[in-house]
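Here the complex is missing one protein chain, while the rest keep their positions.
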Amino acid sequence: MLPFVFEWHWDLGHVVFHGGLWYALSILGIGMTYVSVKTYFDVKRGGH
Amino acid sequence: MKEEHKEGVQGHEGGAHGHGEKYKFGMVIDLDKCTGCGSCMVACMTENNVPYKKNETNKLDSITWMRVFKATNGKPYPDTDICYFPRPCMHCEGEHGHAPCVSVCPATATDYNYETGIVSQIYTRCFGCRYCMAACPYHARYFNWWDPVWPDDTKESLSPDVSPRMRGVVEKCSFCFHRFQGARDKAYAEGRREITENEYQTACTQACPAGAIVFGDLNNPEHKVHELKQSPHAFRLLERLGTNPKVYYHSTRSWVRRAGDNYLTNERSK
Partner (left out) sequence: MDSALIPKGLKRCPFPQFALWIGAWSFIMLWAAIAAVIAWAYGLNTTNLNDYFGFGAWITADLAIIALGAGAFFTGFMRYVLGIDEFKNILNYAVIIGFICYSSALAILALDIGQPLRGWFIFWHANVHSMLTEVAFCISCYFTVLAIEYIPIILENRQLDKVPTLHAFSHNLHHIMAVFAATGAFLSFFHQGSLGGVAGVLFGRPFAFRVHASIWPTTFFLFIFSAIACGPCFTILVTRLTEAITRKKLVARNVILKLATVSGWLLVGYLSVKMLDTLYWAAVTLPKMGVNFFDMYPQAPFNLWILIAELGICGAIPAAILITKKTRENEFLLILAAILNCTGICINRYVMTVQALALPVMPFDKFYNYVPNWIEWITSLAPFAFMAILLSLSYRYLPIFPQEKELNP
């Protein structure tokens, strides 16, 4: 999972796998953060 | 286990990812000598603290790191012939350590050691998904369906060198790896860098009354297994699958050699 686990070694498999994983997780994270922040400002502005 | 290797007596030409091998431990089992007595199974269980159930009639969920299978030539009397196949873990090398079980384990709980060729099992990391068992065509992997319980009076005879396993994890033959560790420690204490053939032998090898099992370093020309595995009568189980096992069998009977692998109906065996 993380590079400090003792048997960790960088190879193509790790790069592809973690690339895909963190790509997906980033989209989900950024998306939810965007929605939460926008909601906060929308409510503050008294919109909707 | 790996960490210990890092500080081992051996040099580092067999580094974990260099795929060069310092040792390649393996076995040659002479099936013409095996009588099917089961001493190897008993010795293995005792040596490795293998748990047993109160009622052992159901063999489908009892643990036998070393198991003796029986094969027959299928012919009627008087031509009938039988053969016993002692089956430890084959410590498959696959292609470059790509053993069937090692590559599938999701939690890296089983590992191919490039320094010894031994496939290890990390009990405290295994979470019991049993994917490795599905992957192993030899049924060499066993699951702890129960908590290990030893009757009070037998607890004293448990081996302190082998950790007992908890319920819910997979275990299998380790080629008595603790004996290798012991032999290496002894050599280190005596200022030697190499261990001898006799210093590291598995429990089943020593227990076999017929001397059918020979254990050693397959790479080392001075070890008996090195020569025995080259016999024209030597073969490995299910070699065609590409598992590349380190346990060799030997028999002068052709039907026994054929029973060691799958063949198409009219195909000639090896």
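Residue numbering begins at 1 within each chain, and the chains themselves are lettered A and B in the order written.
Just so it is clear, a contact is a pair of C-beta atoms (placed from the backbone, for glycine too) under 8 Å apart; a residue touches a chain by one contact, two chains touch by 3 or more.
No experiment lies behind these values; they were computed from the predicted model shown.
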Practice item. Indicate each shown chain that the hidden chain touches within the full complex. Key: A, B
Review point. Which residue from B:Pro51, B:Pro86 or B:Pro100 sits in contact with the chain not drawn here?
Key: B:Pro100
Check your understanding: Looking at B:Lys75, B:His139 or B:Arg193, which residue reaches the missing chain?
Key -> B:His139
Practice item. State which residues belonging to chain A touch the missing partner chain. Key: 1, 5, 13-14, 17-18, 20-21, 24-25, 27-28, 31-32, 34-36, 38-39, 42-43, 47-48
Revision key, fill the gap. Interface residues of chain B toward the undisplayed chain are 58, 60-61, 69-72, 85, 100, 103-109, 125-131, 133-139, 141-147, 166-170, 237-238, 240-243, 259-265, 267
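Note that only the chains that are shown with their structure count from here on.
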Check your understanding: Approximately how many whole Å separate the CA-defined centres of chain A and chain B?
Key -> 44
